[in-house]
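Shown here: the complex without one of its protein chains, the others still in place.
The block that comes next holds chain A.
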Amino acid sequence: MMEERLKKLSTSMDPEISKVQVFTDKDKQQILTRIRKLSVPQVRSKRPRTLLPRLLTAALFSGIIFSTYVYFDKEPVPQTQPNVQIKQEEPPVIIQNVSGLGSSVEYSSNSEQKKLKISLLITNKSDSPIKNKLKYRVTFLNSSLVKATGSESFIIEPPMQSAIESGDTISISKEIILSQGVAKEELENAIKIETISDSKAFHSFVIDSIEYEETKQIEKDKAEVPQQQKEEKKEEPVPVVVSEGEAKQILNRNLADIKQTLINSEKKNNWNSENPATYEVAGPDFKPYVTERFSNQVLKTLLPKYFCGCDIGFLPRIHQEVRFKVNGITEDTIEFSGIEPASDMNNVGSQWRFKLVKENNEWKMDQWDELTLQQANLELTKEEAGKLLSTETNTVGFHKEIQINGTNVYVFTVKDENGENIFGVDTRNTSLVYDIE
């Protein structure tokens, strides 16, 4: 029956839509006016220049600039990035199953060098072995030490680790070259150690045993074994490891630098869809921010297509508060992962992975990879989905959870200057759901 009714739809629908003509001379005049404004030349180049992609590109770039997501190009100034600051230090969960009893700090100085040696003695006080890989976050609690070391905190990650049996004690030591001297009293109760497993601190203590060595002793030692010390120095890496918060700022700064270099290159060389960038010309400008590997693997293919004006977002837009993680920090590498939520231009989110490496004391982008979230199941929480929807100019409230084709969708009310609206976020992949029943 419905099939029969539908067969008449071609004739029955028009009178229902409107009994009068809907496309009028006014429409025609408006179209012709818009065309005249375009100033489309009668004879064109081989490559068609269409209005729509340009409008969309303009909208895209406006969106990037004014986006209410906290994009990386707004990140570098620490004072304006409370989200990064808030997330970087989680309160430790104190479980007394290890002890740092016997740990000490040794300060030595001579006319050439000032050193701090931190020696940790970690004892497993629990009844079972500790099999997880442990790291130790060292935090300096006074400003003189922060100034002398150049960092508020760093992480010691022993390269080889076997399980710590019940009752066993392991020792770890680290030496730091200081940029200026510190007084003995400035070392007292000034170095906090947190034992970390799986990114969670589960024990912390403050070192109270201090050895403060005189300059003469150091000079004597140096005179006795000059060659040996020289070799040891060569093996010692600069042991300053950044905190997670600092790492995120470094990434954001690097991404902002890459983007700014693209913008500068576009202005300098007049890159556009008909004059695509060449790696040979544009590539060298990126040297301060990327490694050679990144340059070869990413820039060589990115640069010729980046200035196409074709509505594609080539650069990562990592949401700063949802699933933005530092996966590993060493003295010369930092690895991250983050998500780029779905947008109007591409209603499927992406997962990004980044690797920064330190070259000549500068952090550089070494690798980035983007994976679609189409087949993913992020299992977003309500809070996370709400953060993805929230912007600087609206307030988001959870409305309800619904299922569409077996998929959980969080529905939110969003209040902004235009009133109150309702949106859905697919919990699997951040997609915005617009056919809410």
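Here is the rule we go by: a residue touches a chain if its C-beta (ideal position, glycine included) is under 8 Å from a C-beta of that chain, and two chains touch if they have at least 3 such contacts; residues count from 1.
Definition applied: contacts and distances are computed from a predicted model.
Engineer: For the chain that's not shown, choose its UniProt protein name out of "Protein FixA", "Sigma-70 family RNA polymerase sigma factor", "YceI family protein" or "Dihydroxyacetone ABC transport system, permease protein".
Structural biologist: Going by its UniProt entry, the chain not pictured is "Sigma-70 family RNA polymerase sigma factor".
Engineer: Which of these, A:30, A:113 or A:333, touches the one chain of the complex that we don't see?
Structural biologist: Touches the omitted chain: A:30.
Engineer: If the missing chain were put back, which residues of chain A would it touch?
Structural biologist: Residues 1-3, 5-10, 12-23, 27-28, 30-31, 34-35, 38, 40, 42-44, 48-52, 344, 347, 413, 418-423, 432, 434-437 of chain A touch the chain that is not shown.
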